[in-house]
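Got a structure for you, questions after.
Missing here is one protein chain; the remaining ones are kept as they sit in the complex.
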Amino acid sequence: MFELLGITPQALYGQLLIGLINGSFYAVLSLGLAVIFGLLNIINFAHGAQYMMGAFIAWLGLTQVGPWIGDPEFHLNYWAALVIAPLLVGAFGMIIERTMLARLYRLDHLYGLLLTFGIALIIEGLFRYAYGVSGQQYELPEVFQGAFDLGFMHLPKYRAWVICASLTVCFATWYVIERTKLGSYLRAGTENPRLTQAFGVNVPLMITLTYGFGVALAAFAGVLAAPIFTVSPLMGADLIIVVFAVVVIGGMGSILGSIITGLGLGLIQGLTKVFYPEASAVVIFVIMVIVLLVRPAGLFGREK
Amino acid sequence: MSKTAIGFAVLVIAGVIAPMLGIYPTFLMKCWCLALFACAFNLLLGYTGLLSFGHAAFFGAAGYITGHAIKMWGCSFEIGILAGTAFAAVLGWAFGVVAIRRAGIYFAMITLALAQMIYFVWLQMPFTGGEDGLQGVPRGTLFGVIDLSDNMNLYYVVFAIFLCGFFLIYRTINSPFGQVLKAIRENEPRAISLGYDVDKYKLVAFVLSAALSGLAGATKTVVFQLASLTDAHWHTSGEVVLMTLLGGLGTVFGPVVSAFVIVGLQNQLADKVGSWVQVIMGLIFVVCVLAFRRGIVGELLAFARKTGIVKA
Partner (left out) sequence: MMKRRILSILIGALLTGSPISPAISQPAKPAAGGANISDGVVKIGILTDLSGLYSDLSGAGSVLAAKMAIEDFQAAEKGKTFAIELVSADHQNKGDVASNKAREWFERDHVDMIGDLVTTSTALAVMPIAKEKNRITIVSGAAATLITGKNCTDTNVHYVYDTYALANGTGKAVVKQGGDTWFFLTADYAFGQALEKDTTAVVIANGGKVLGSVRHPFPGTDFSSFLLKAQSSGAKVIGLANAGTDTTNAIKQAAEFGITPKQSLAGLLMFITDVHSLGLKVTQGMYLTEGFYWDFNNETRAWSKRFFEKHRRMPTMVQAGVYSSTMHYLKAVKAAGTDEAKAVMRKMKDTPINDFFAKNGRIREDGRHVHDFYLLQVKKPEESKYPWDYYHVRQVIPASDAVMPVAQSECPLLKK
C-alpha cells in the first residue's frame, strides 16, 4: 500500500510527525483567536504581529538587551524569554484593549477587525523600520542541540519540545476554561455579560485579562518559533491568514474544537507536502471552501 | 442644482483639467484606477454592509487576464479590458457563493482566505511570471484609432472609464436595487421578513463590485504595462478598505477623495520615509476607526449640515 504511494511507512511517520509539529503552531494561534473571540466577539487581526513580537522579544533578549544595559555579557536566555515575552506582549495587549478596543464594543464588530488590522500594520512597520525584513537568527539553546533517533526519523530535540510545550499549553487552557470556576465565569460572561456583571463579576476586567491572555498565547508561539524559523517582521503576516482559515474551518464554537482543527490541518498539510507539494500552500484554503459548502458554521461551530 | 450634481461637475472639471496643470499624468491615472476600485468596494461595504478582505483578488486577477489577453493573444485594448472585467465577475461570483454563507467577521475572514488562495495560484502559474510579474503589456490603440501610447490620450480614456464605472455605481445605489441593499445593511432580518431573497441581492452586489474592481485592475495594467503580484496581495485588499474608510463609508465621493489622498501620500512619502509608510497607513486606520468613523467626506457633510451650508 505504502509502496504504491511511493513512500516507505518510515518516511510517512516522519512526515506525519512534522505535520503535527506545524499543526501545534496553528493550534496555539487559533486557540488564542478563539479565546478572544469568545468573550470579545472580535477577530484579532494583530495576532500575527503579536506572534512576531514574541519572537522578536526572545531575540532581543538574547542578543541586544545586554549592550543596551551596558553589560554585553548579559543574555536573557530562552527559558526566561518563554515567560517574559508572553507577559510583555500580554501587557501590551491589555493596554490596547483598555485604550482602544474598549471604545468599540457598542459598534459593529467589524470595527474591531479594522482596528486590529491597523495595529498590525503599525507594529510590523515599526519592526521593519528598526530591524529590516531580512530576518534575524535566534540560536538554538544548548539543551536542544542534537536529535532523538526514533528509528524512522531523526527528530531534533527542539521540535519534540515544541510539540510537548504547545500541547501542554493548549490543554491547560482548555482545562481552565471548561473545568474550573474561573473558566465558568468566563463562559458565563460569554453567554450573558450583563447578567454575569449583576452577579458581581467584574466583566470589563475579565475582558481585558482575556485579551491579554489570548495575545500572550500568540507571543508564546512566537518564542517557540524563534529558534527554528527566521525571526523577521513579516513572519506573522502570512501565517495569520492561514490561521484565519483554520478558525473558519473549526468554527470557533469550542476551545477543544480549535485545538483539534489546528492539529488536524497541520497533519493534512504535512501529507500534502509529501504527495503533492505544489498544493501545500493552498490546501487549507481548499478545505475551507469544502467545509463552508457542506457545513457553513464550521466543523465545531454553532449557527448563531 | 443638487449637491450631488455639483459634486459631479467638480469631479469632471477637475479630471479634465488636472493633467493640464502639469500634474504628472501617470500618477493621476493610478489615482483614477484606485478611486474606481475604492468606489466599487464602497458599493459593498458602504451600501451593503459586507466587509470583504479579499478584493485584491479581483483587482489583481483582471490585471493578469487583461495583460495576458493583450500581450499573448494579441487582443485589442477594449477586448482585453473586457476579458479582465468578465473574469473578475466570474471570480466574484465564485467567491460570493462560498462567502455569503457566513456574515460579518466570518465573511471578512473567508474572503481574505480565498484571496490568498488565488494569490498562490498566480504566484505558481507560469504565465504570470511569478514574482517578476507580467511585463511589457502593449498599450495599443482604442478602437484602432486613438494611439494610447501617448500619455494624454490614455489619460482621458482612463478618466472616461472611471466616470463610466463611477456613474454605474451611482445609478446602482440610487436604484430600487440599491434601496434593498441599504435595507439589508440596516436590518437584515427585516429585509428577509419583507420577502427579499437577501442572499441573492448580496451576491449580485458582490459580483458587481468584483467586476468593477476588475475593471479598475485591468485599466491599471494597461497604464503601467504590467500586471504584478502586488495587486493581488492582501496588502492591496487592506489598502482599499482604508481608502473607503478614510473617505467615508457610504458616501458617493468619499472613496475618490481618499484614493487621491492615499496614493498621493504613498507617492510623496515612499522616497523619504521608506518603511514608515506602512506605519502611517496603520495609524490612519486606527485614527479612522477610533475617532473619525465618518471619514473625510462624511465629516465634511456633517459639518456642512451643522453649520447649515447644506440642508440635512
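Letters are used for the chains, namely A and B, taken in the order the chains are written, and counting of residues starts over at 1 for each.
Here is the rule we use: contacts are C-beta pairs under 8 Å (C-beta built on N, C-alpha and C of every residue); 3 or more make two chains touch, one makes a residue touch a chain.
Predicted model, so just to flag it, every value in this text is computed and none were measured.
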{"item": "Contact partner of the left-out chain, one of B:T85, B:S228, B:T244 or B:S258", "value": "B:S228"}
{"item": "Hidden partner chain, touching residue among A:D71, A:E191 or A:E278", "value": "A:E278"}
{"item": "From B:T26, B:S76 or B:T141, residue that would touch the chain that is not displayed", "value": "B:T26"}
{"item": "Missing-chain contacts mapped onto subunit B", "value": "21-22, 24, 26-27, 30, 120, 123-124, 126, 128-133, 135-136, 220, 224-226, 228, 230-231, 268, 270-272, 274-275"}
{"item": "Residue ranges of subunit A at the interface with the undisplayed chain", "value": "8, 11, 14-15, 18-19, 21-22, 128-129, 132-137, 140, 147, 153-154, 156, 158-159, 228-230, 232, 235, 238-239, 270, 273-274, 277-278, 280-281"}
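Methods note: only the chains that are shown with their structure count from here on.
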{"item": "Intercentroid distance (Cα basis), subunit B paired with subunit A, Å", "value": "33"}
{"item": "Subunit A-touching residues of subunit B, taken from the complex the two chains share", "value": "51, 98-99, 101-102, 104-106, 108-110, 112-114, 116-117, 120-121, 124, 234, 238, 241, 245, 274-286, 288-290, 293"}
{"item": "Residue ranges of subunit A touching subunit B (in the complex, touch as defined)", "value": "37, 42-43, 100, 103-104, 107, 109-111, 113-115, 117-126, 128-129, 238, 241-242, 244-245, 247-248, 278, 281-282, 285-286, 288-289, 292-293, 296-297"}
